[in-house]
Each structure stands twice: as structure tokens, then as C-alpha cells.
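Here it is, the structure, as C-alpha cells.
With one protein chain removed, the remaining protein chains of the complex are shown where they sit.
Let's look at chain A:
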Amino acid sequence: MNNTPLPKDIPLDLPLPEWLLVILLVVSFLAHIVFVNLMVGGSIATLWAEIKGLRNKEYDILAQEIAATITVNKSLAVVLGVAPLLSINALYTIYFYTANSLTGIMWILIIPMVAIVFLLTYLHKYTWEAMANMKLLHIAINALAVAMFLFIPLIFLVNVNLMLFPEKWMSVRGFLSALALPNVFPRYFHFICASLALTGLFITWYMGRKNYPFEEYFQVFTRAKVKRIGYQLALGASVAQFLFGPIVMATLPAKGFSWSMMSVILSGVAVAVYAVYYMIKTLRGSDADLNKYFRRIVISMSIVVVFMGSGRHVYRANALNPHRELMAQKTAEFEQASKEAREQALNKQAEANEAIAAAEASGDNTAKGKAVFNNYCAACHKETSLLVGPPVTEMKEIYTDKKADLIKWIKSPGKKRPDAPQMPPFPQINDTDMEDLTQYILNIK
């Protein structure tokens, strides 16, 4: 049963202590994913509100207000994505790049797809008034953007999932087969629900702010109404997580589980229950009390995010550490073998030099030149027969007593024989080597 590859690692030290890299990775990833959540969730919420806006103008205004935030959130999502990318590349080079390679076409398509979906969101945002009479088309632009926003995270998920399972690499043939690994979709829905939950809280905050000129935009809707919409979205999505969370756990391969991981995840769940409780309480309370538990909910949800992000990392570390340990040993073995081979080659070189010295001592003054010739010219020239270019004997015929011309040819050859290809120039041969080389050519027998 040979099916788990064990490549060697990049043989350079990590740029900083591993624990520090891990912290950087987890923290920067969370910052990135929050904005990704807001971007994806925001575009879904916009679509929903704009469709409702066909009948009720107020929803259209709501849609426009949410849409205004997407382009800012998306810019932050991208720039904040670079740091975790950098860190995961450094920490898990072999795993991450292998997953990228095995799903290569889809992986590289992320670039044009994200650029296009961003352009679509700008188009959607800046044509709101201009396309007021083509509402369906305007909605269609956003629907296309939402479809792409829903698809792109799937590519990332497939990659960060595939990298965890070297034992699966050999069975993967392209993106679709990596997509079919059992735990991809549960993780995906988990992510989508998280996006909606965060977006709900974001809407509540953004439109409930004191310096947000709510009354300038809306005629009928009250702040309380919009805040309730936000809370409802957050609550619904959070409750759904209690369904998807266990499915994710059930479909994750056992190898990354440990008590430490479970305790991190379960602590997160406990805090989530607390947050959900206060969301329900808020929704059942009066309009005047809509802000009462807001901070509490946001803080506890942030804690949930940190716990889930950490649990995710603990799983990854558990899943990969044994393999990484073996890989480090293998890399060290390779380095050792490489070093020995280098020394061996140096010795051989020294022997060859001695042989040349011996030949010269016995009166043969072409030995050195022959070595130069073998190095640079033997690919295309033989001593007495035609290879790619003419034989050395023919060179001697042409250039006897014309050493300077020969050197000139070697440094920048012309074009003579009609069916021969162009000979490459050799400006890099230094003067002493050139002296030896021509000595050899012009003295060939």
C-alpha cells in the first residue's frame, strides 16, 4: 500500500519561528475571511433586497446602501488576503503548492474570475440610476456577480482541503475530482452561513450608526426595521450553523482530531449558543432595546470566529505534523547525499586536472584544449566526421595559419553552409581557454 507521497521540502529555513508564523497565519487569515464574508454575504443580501425592491421601493434603497459597502469590503478582502497567502506558502509550501498544481486550471482561473466579478460589482453599483428603467437587467448583473461570488470560494476550499490529505493526492485528476472529496461541501455551506451571519450583524451596525444619515435615504423604513432585518439574517444563518457544523465534523477525516481540537471547537460552540440566545432575546424585545445586547453579541461572535479559526488550524497541524516530521527527515537525507555527491564530483575534477597536467608533462600540448572542446563544442562537432557542424579536421583545413579568424568565428560565427543551422556564439570563453582550444583544433591529426 504505497500511496502517500513523501517529497522533500524546500531546503531553506523558515523565515521566522514556526509559532510566530502560525500566529500570523491565523490572525491574518481571520482578518481576510471576515471581509470575504462581508463581500459574499453583502452581494447576496443586495440581490435579495433589490428583487424585493421591484415591489417596494424602500427595499431597492436598502439594496443600494448595502451594495455601496461591497466594493470597499472586497478591496480589503483582497489586500488582506496576501498576508495569509504568504504565511501559508511559507509554512506549508509543499502541501499548498501541490494542491494548487493538481487543481491548476481552476486555481489560476481565480484571477480573471475575481477581476471580472469585481468589475461587475462596480458596474452594478455605478449604474443604479442610469439603469433605473432596466431593472431586470440591472438585477441580472448582480445575479451573475453573486453566482461568481458563490463559486470562487469553492475553489479556495477545494485547495485548502486537498492540501491536508497527501494520501488523497494520487487519486486526484483535476478540480472536479478534488471537489468530490467528501468534506468539501459541508465546509462550503458552513462558510456561506458564516458570511450571511456576519453580514446580518454588519447591516445592523452600519445602518444603525449614529452618524449614518438614515432618514435622508429612507422614507418609510425605520432604523428599527432595518436593524431587525440584520438581526434576523444573523440569527437564521447562525442557527443553520448548528446543522452544518456537525456535518462538517462528521465528514472530516479522523486524522486531524484530538482532544485539544475538540475543546477549542466546542468552546466556540458554547459561545455561539450564548450569542444566539441574545439575538433571540433582542428580536423578541422592543424596538427601543435593539441596541441593548449588540456589543455583547458582536464580541461573542468575534470570539466564536477566533475559536473556529484556531480549531481549524489545530486540525490542520494535527493532520499534517506527522507527515511534515517525516518530510524533514527525508530532506536532511537528501541534503547529505547531495553534499557527498558534490565532494565526489570535486575529486573527479581534480583527477581530470591531474591527468591533463600529466599529459602536458609528457609533451602533449592539446590535452587542455581537448577538455575545453569537449565542454563547449562536442555537442555539435566530432573530430573526423560531420555531426551538426563540420568535423574538427575540416576546421583545421580552413583555419590553418588563420588563428585570429578562427577565434573570431567562435566568438561570433557567421553563416556559411546552406543546410547547416546557425552555430551559437561563444563570447563567454576566456582568453586562456580560447588559446588552448585553438591549439587543439589547429593541431588535430
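Basically, a contact is a pair of C-beta atoms (placed from the backbone, for glycine too) under 8 Å apart; a residue touches a chain by one contact, two chains touch by 3 or more; residues count from 1.
The rule we apply is simple: contacts and distances are computed from a predicted model.
Not shown: a single chain whose UniProt protein name, out of "Dihydroorotase", "Peptide/nickel transport system permease protein", "Fe-S cluster assembly ATPase SufC" or "Cytochrome C oxidase, cbb3-type, subunit III", is "Cytochrome C oxidase, cbb3-type, subunit III". Here the missing chain is touched by one residue of A:Y122, A:F242 or A:Y277, and it is A:Y122.
Set against the missing chain, the residues A:S101, A:T384 or A:N443 yield one that touches it, A:S101. Set against the missing chain, the residues A:L16, A:L266 or A:A332 yield one that touches it, A:L16.
Check A:A147, A:A224, A:I299 or A:A345 against the missing chain and you find that the one touching it is A:A345. Touch with the chain omitted from the figure is made, among A:I23, A:A332, A:V388 or A:A404, by A:V388. Hidden from this view is one chain, which touches chain A at 1-16, 71-72, 75-76, 78-83, 85-86, 89-90, 93-94, 97-98, 100-105, 107-108, 110-112, 114-115, 118-119, 122, 166, 169-175, 323, 326, 329-330, 334, 337-338, 340-342, 344-345, 375-380, 387-388, 419, 421-422, 424-428.
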